[in-house]
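All protein chains of the complex are present and in place, except for one that has been dropped.
Note that the chains take the letters A, B and C in the order they are written out, and that residue 1 is the start of every chain.
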Amino acid sequence: MNKVVSSADEAVADISSGSTVMLGGFGLCGIPENLIAALVRRRITGLHTISNNMGVDGFGMGLMLEAGMIASHVGSYVGENRRLETLVLKGELDLTLIPQGTLAERIRAGGAGIPAFYVPTGLGTVVAEGKETRKIGDRTYVLEQALHADVALIKAWKGDRLGNLVYRKTARNFNPAMATAADLTIAEVEELVEPGELDPDHIITPGIYVNRILVGATYRKPIESEFIKAGLTQSGGAA
Amino acid sequence: MNKVVSSADEAVADISSGSTVMLGGFGLCGIPENLIAALVRRRITGLHTISNNMGVDGFGMGLMLEAGMIASHVGSYVGENRRLETLVLKGELDLTLIPQGTLAERIRAGGAGIPAFYVPTGLGTVVAEGKETRKIGDRTYVLEQALHADVALIKAWKGDRLGNLVYRKTARNFNPAMATAADLTIAEVEELVEPGELDPDHIITPGIYVNRILVGATYRKPIESEFIKAGLTQSGGAA
Amino acid sequence: MTGKERIARRIAREFKDGFYVNLGIGLPTMIAGYIPEGIDVMFQSENGMLGVGGPPTGVQTDPDLINAGKQPVTELPGCSFFASEESFAMIRGGHMDMSVLGAMQVDEHGNLANWTIPGKMVKGMGGAMDLVAGARRVIVAMEHQTKDGASRILKECTLPLTGQSVVHDIVTELCWIHVTPAGLVLTEVAEGLDAAEVQARTEARLIVSPELRVMTVSAA
Partner (left out) sequence: MTGKERIARRIAREFKDGFYVNLGIGLPTMIAGYIPEGIDVMFQSENGMLGVGGPPTGVQTDPDLINAGKQPVTELPGCSFFASEESFAMIRGGHMDMSVLGAMQVDEHGNLANWTIPGKMVKGMGGAMDLVAGARRVIVAMEHQTKDGASRILKECTLPLTGQSVVHDIVTELCWIHVTPAGLVLTEVAEGLDAAEVQARTEARLIVSPELRVMTVSAA
């Protein structure tokens, strides 16, 4: 069993235009930099992306946006990207904003065989519009549906050729849930180790969820708040 | 912040008769031996227990059963306990059997603020009787409700005074989910370490879920299949 | 070669390299011993382990390392441990390539009964209902008839179900049966048997495949 591919380009070679793609990361932390770069090189279009954020102008998913690859996006916060603003206001990109915890849980549900579930989040707000609500006990809840993707592109710290993964600090974020919720999961890691080197008690993503694994060629890992301060983008904001 | 209590007896001193109590473990693996022993010493009664199994005659929750402490039980498999059989057939104990994965997910939901969710499991079986079913996409699902308890008694391998816990091998099982799903969570560990000694990337149960932590006085940890072979119980069976 | 061994050997031939498989307790567990060379299969145990190895040799069993049958096991390189809710998210989410389970009854609709006999003590379904609802392919591995010679492959199950229309294939010491929307299709028969002889020992109606073959079991 060997899931290792030799490059990011090889890893994404069969992803087609129009696919639904989940991308891990929170802001610019824990994003699959090398896979995004390879996708941008492929110049496929009409992608439906699911990711908490949308990178910034000049990095991360911002590069996909600039290359005109994204037709629609589901996320919880996109405040760092002026190009997105323009596209949404011109009606060229369909943006759906949902609460971050509901986003995370919908992705987990997509990987866990749970088609729908109830949450208190968003009741009485635009998020609940058009959704079924239901009183359970003494509180009213909103019915939310699972999210599933054709492809998940994720980033881990270390992995082995069976696809077992561990993450580092807050770079974990959405990556483990997305690994479970796609037909094809591709993981990039900073270091490839031998099976058995990762303590089996510490593995966060068991290899069963991962179809392909590659070592990222380089990691830039900018810190978003500093990247923005450096003048490459100007908007500020919340998570 | 110091959640350490000095003994199992002190830890369970305020648990009252009639409480709903979750107990971690799978078979006799990863069960809170010392907390069970302390509960048995207290001789409280009318407990409503939630646990995957029910121990065996002579060990684990079997001791609580023998002490007449349990009024009702929710679990997925109780095949190793002849006393339970007698009590159920005599109508002295109310037993609810549910699929193991549904049990685990209902407990997780109880800790995660999800009051109900849909699963494919059990459709067309007695498990779905009296429950709402619903077609979502091209499949029909069963609506399941969250489980929550007054008290969760769990077992981890190591922990610190903030309540952070790590588990060892398959002794993890139901313990982490139960830690999240009770008003009062009490964890027994084999070893207490200083805060910071557990790698923050490896912590499975963050301390926020744990109210009290203690070092178990002794651990017997019998292997169920061998315990049974040794003649202390006679029934065999599946998980 | 016993009937059980024949069943285990035949199912082992179905494993593809890279498969993730959950084996039920009893007969299905035997399959692990017959995996063809060059085929890498990762076994899951629903109590929270992927990469389950065989029973430990010698005396040093680890009580924290057991399978779903509560028996001591060993770790293979690249194994991982996880909690019960994660284990069943994996199962329910369709990530297991195959689940092989024993059965008391199977019927023409692919219904399965393997967890309880009314009137006898109820032990519980454990993870069986989750496995049959979640695995991509569910194979029932069982002896063709009961000890009393009654068919276990029925027109309709009479025992309480474990799952409704969940079985994909039925493998016994006599034959391989594929469950289809049209009914049960007999695709392989054991050497020395013909379709009529298998039908004679089966309550359910069997549709004989035009490509009926002899059931080959691995030699090793």
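Here is the rule we go by: contacts are C-beta pairs under 8 Å (C-beta built on N, C-alpha and C of every residue); 3 or more make two chains touch, one makes a residue touch a chain.
No experiment lies behind these values; they were computed from the predicted model shown.
The undisplayed chain touches these shown chains across the complete complex, A, B. Between the chain not shown and the residues A:L95, A:I136, A:V193 or A:V215, the one that touches is A:L95.
Considering A:T20, A:N34, A:T49 or A:T121, the position touching the chain not shown turns out to be A:T121 (whole complex). The chain omitted from view is touched by exactly one of A:S76, A:N164 or A:T185, namely A:S76.
Annotation: of B:G18, B:G137 or B:P195, B:P195 touches the absent chain (contact as defined above).
Residues 26-30, 52, 75-79, 85, 88-89, 95, 97-105, 107-108, 119-127, 157, 167-177, 204, 221-226, 235, 237-239 of subunit A touch the missing chain (whole complex, contact as defined above). Where subunit B meets the missing chain, the touching residues are 1, 108, 110-114, 160, 162, 164, 180, 194-196, 200-201, 203, 206-209.
The criterion applied here is as follows: only the chains that are shown with their structure count from here on.
Centre-to-centre separation of subunit B and subunit C, using mean CA positions: 28 Å.
Annotation: 36 Å between the Cα-based centres of subunit A and subunit C.
Subunit A and subunit B have Cα centroids lying 34 Å from one another.
Residues of subunit C found to touch two or more other chains are 75, 81-82, 88-89, 91-92, 133-134. For subunit B, the set of residues that touch two or more other chains comprises 105, 119-120, 167-169, 172.
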